[in-house]
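Of the protein chains in this complex, one is absent; all others appear in place.
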C-alpha cells in the first residue's frame, strides 16, 4: 500500500490537523469528537446545514464547509458513518437557534446514526430537520434493498441548501428545497480500479487488467456488474443512458419534523428526465482519475444531452466525491428550476468549491 | 492501460472539445493548431500572458486560462512541448497590442519552441517578452545539465503575472515581476507510482511495491534517486529540507527583449530561504493522489516552516500540475513580498483556480 | 447458577479479543459484499468498551450495558455500530440495577437487545443480516431454558444455532444494509454482521462455561 499517511491509526486526525492549518480563516476543527465547522459558526439567525459520512470521499463533506455551503461536517472512519455523538456536538456548535438541517446520504449506518443524532439534538432543544439523498440509479428498487445510495447528488444538495440558508430561508424552507433537489438528482458511477483502505492495506476488490466495474457506490463496494473495459464514449453513454432512462422512482422517506417532535414518513417520487429539462451536470472523478480524462466524459455527456433536448445549464467537472485513490468516474444530473439555479450560482467559499 | 479515453490519436482533441463545452463563457478553443484562449481575448490595453507545455499536466496550463491568470495556453502532445506554430497563432490572437509575455518552463524542447515562437511573434510585430521558470531543486546545477526544470513554480508565476497584467502593468513590468516570482520559487517532487502515457500503454517506469522515486520531474522521468517507501512525515521532511536548505542558485537566463529585438542573457541568482521569509506554499498532487493525503503533507510542512520561522502566508493544496494519473506529490515554496501577495490575492476566474 | 457482573465483563473481554483476532476475516467478508470495514470497526468498538469497563469495574448491569452501548455508538460507526449500540442500550433498560442475572433474566436481556436491533434496522429473518443469527439463536436459548436445561448447556445450544444462522446467510440474497445493493451478487457470501454476532454469542457460551467449570 502506497499512501501519504503516517499510520493507519492517526491519519484521519492528521488530515484534519492539516486542513485546520491550511484554512485557519475558514474552518474550525474539533478532533474529539471529530467535526469541522465554519470559523464563524454559529451564524446569527441562519439555519445551519450539517452533513457527514465516512472519510475517504474527500473533498466531501469537510471540503464543502464554509460560507454558502455547509456549516458543519462530521467525518467518520474510512467508509464508515460518523457517530451520533459527533453529530450532536457539531449540530449544537453550529445551531444559532434557527435550527439545523441534517443532510443524510442513504446508507444504513449513516441513516441510523443521523436518526439518533436528530433525536438527541431535538432533545437538547435544537430545531432539527433531515433530508435524505438517495440518487444512485445503479440500485434499482427500494422495496428489496436498503434503497438507493446517496452519491454525487449530495454535492448538489449541499450547495443549494447552503445557498438557501445563507439567503435567509427558514429551516422548513431549506429542508423542503434540499429534498426537492435530492429527488431531482440521479447519479451513476463506475470504477476502473479498486481503492485500498489504509486499514485493509490491499485493494478492496480485484479487477483484471481488462475488467471494470459498473454501478459502484463510493465505498469500494462491488458494483452492479463487471464488464470488459471499453472506451470513454461507450462508458459515458452507458452511465448517461441509465440516468436518463431511469423511470419514476418512488420510495418512503423518513424525516424528522420538529413541529411534531417525531419522525414522519412520506412517499416521494422522482420523475424521469424529460426533453426540455434543464440540469446541472456533475462529472466526478472517483479520486485517482485526473481531471483531463473527465473532459472526454463531459464531451460525450454534452452530446447525448443535446440530442435528447436536455439542457446542461451548469456543470462541475472534477473530484468532488471520491473513493480514496480509486480510478473511475460518476455522472450526476440534477433537474433544476430558477430557484435552485439561483442558489447554485450564489457565492460559495469553501476549500473545494468557491465562486 | 485503463483510461477514460477513446483512442490514443484523438484523446487530446477530445479533451479540448470537452473543455470547450464545459466552459463556453470562459474559454475559446482552437483545435488546429491547438490552443486555448480567454473567451474575451484580446483584452484591450492589457498585456497578454501565454504559457504552454506538454499535455498530461492538467489543469496546467489550460485550466488556468481566464480573467486574472492566463490569456492563452498551448498544449502539446502528452509530455511533449507544443510547437512554435501553436504559440504564434495563440500569441497573435491574444495580443491586444500591449504585448505578450511567454512563460516558459525550462525544458529543452519547450525552450527551443518558445524561443522560435518569440522570434516569429516579434517578426509579426507583437511586442514579446519571455520568462523562464526553473524551480526544481532536484536538479542540482546548471553548468552540467540543461538547468533546473520548471515545475510547480509555474502555477505561482502564472497567477502573479496574470494578476499584474489584469491590473494594468505594462509588458516590461509584468515580465520583471514574473521573473522575480520565478527565481523566488523552489520545488521538489516525488512519485509513489509511475504514470502511463496513452501512447506507451504501460507504466513509464517500474517501481517495486516498496519503492518510491524522489526528485522526479513532471513527465514520468526517473527521479534523482529511488528509496524504500517511508511515511508522509518523513517524505515531507525530505522534500521540504531540500527546498529550504538549497543554497544560492545562479544560472544564465536568456530572455527576449523587444526593445533590442533580440535575446539578452542575464545571470540570475535565487537566494536561499531565510528565517523571516514569507512564502506561498503549494502542496500539489501528481494526479492520482487524492486531496485528503495532501493535508497530511501540509500539516508537516507547516510544522517545519513554523520551526524555521518561515511564515506560510498563503497556500494551495490540490492537483495543479500533474503527471497524468501518477501518485505522489510536490511542494513549491515561493518567497513573496507585498506586491506579489497583492496579485496572488487578486480575483481569478479560470476552470481550475477561482476566487 | 447466576450470571454475575464479573461473568458479563469476562464475556465482553472475550468478545473484544475474539473480534480482534477475527478482524481481517470479518473485514474480508465485508469486502466481498460490503465496504471492507466491519472487522476493523467492531474490533475498535469492543476494544473501547473493554477499556471503559476496566476503568469502572463492578457496575450494576444496567449501567454496564448502557456504557457499552454508548461506547459502541460513538466508536464503531456504520450500521453495525448503531445496531450493536442499540442492542446494549435496550439490554440495559431490562437489566436495570441488577448485579446478577438468572436464566430468565439473561433471556429477557438478550431478547430486549435483539428487539432493539430489529426496531432500529427493520430487518427480518432472511434478509441476510445479523438478525439471521439473533432470532434463531435466542429461539434456541428460550427453548432450551424452557426445557429446563442448565444455562451453560442452553447457551451452548444458543451458540450452535447462531452458527447455523450464520451459515444460513451464505445462500441468501441480501435485502438490508450495504449488501442489498449487490442483488444477486450477494448470494454465496456469508454476512459479516451475522458472523460477528455468532462470535459474540459463542463468546458468551464460552465465558459462562468457563465460569461453570470453576464452580
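Lettered A, B and C in written order, each chain numbered from 1.
Convention: a contact is a pair of C-beta atoms (placed from the backbone, for glycine too) under 8 Å apart; a residue touches a chain by one contact, two chains touch by 3 or more.
These numbers come from a predicted model, not from an experiment.
K.L.:
For the chain omitted from this view, which of the shown chains does it touch?
P.N.:
Per the contact definition above, the missing chain touches B.
K.L.:
Which listed residue (B:217, B:258 or B:287) would be found touching the missing chain in the intact complex?
P.N.:
Touches the omitted chain: B:217.
K.L.:
Which residue from B:31, B:112 or B:271 sits in contact with the chain not drawn here?
P.N.:
Once the missing chain is taken into account, the touching residue is B:112.
K.L.:
Which of B:28, B:46, B:149 or B:180 touches the chain that is not shown?
P.N.:
B:149
K.L.:
Have a look at B:18, B:42, B:67 or B:84 and name the one touching the chain we're not showing.
P.N.:
B:84
K.L.:
Any idea which of B:6, B:197 or B:350 touches the chain not displayed?
P.N.:
B:197
K.L.:
What subunit B residues would touch the chain not displayed?
P.N.:
Residues 33, 54, 76-86, 107-109, 112-113, 116, 138-140, 144-146, 149, 197, 199-200, 204-205, 217, 219-222, 224-225 of subunit B touch the chain absent from view.
Here is the rule we use: only the chains that are shown with their structure count from here on.
K.L.:
Draw the chains as points, connect those that touch, then say whether the picture is a line, ring, star, complete or other.
P.N.:
line
K.L.:
Indicate, using Cα centroids, the chain positioned nearest the centre of all protein chains shown.
P.N.:
Chain nearest the overall C-alpha centroid, as shown: A.
K.L.:
With centres defined as the mean C-alpha position, give me the subunit A-subunit B separation in Å.
P.N.:
It comes to 32 Å between the two C-alpha centres.
K.L.:
With chain centres defined as C-alpha means, what is the inter-centre distance between subunit B and subunit C in Å?
P.N.:
56
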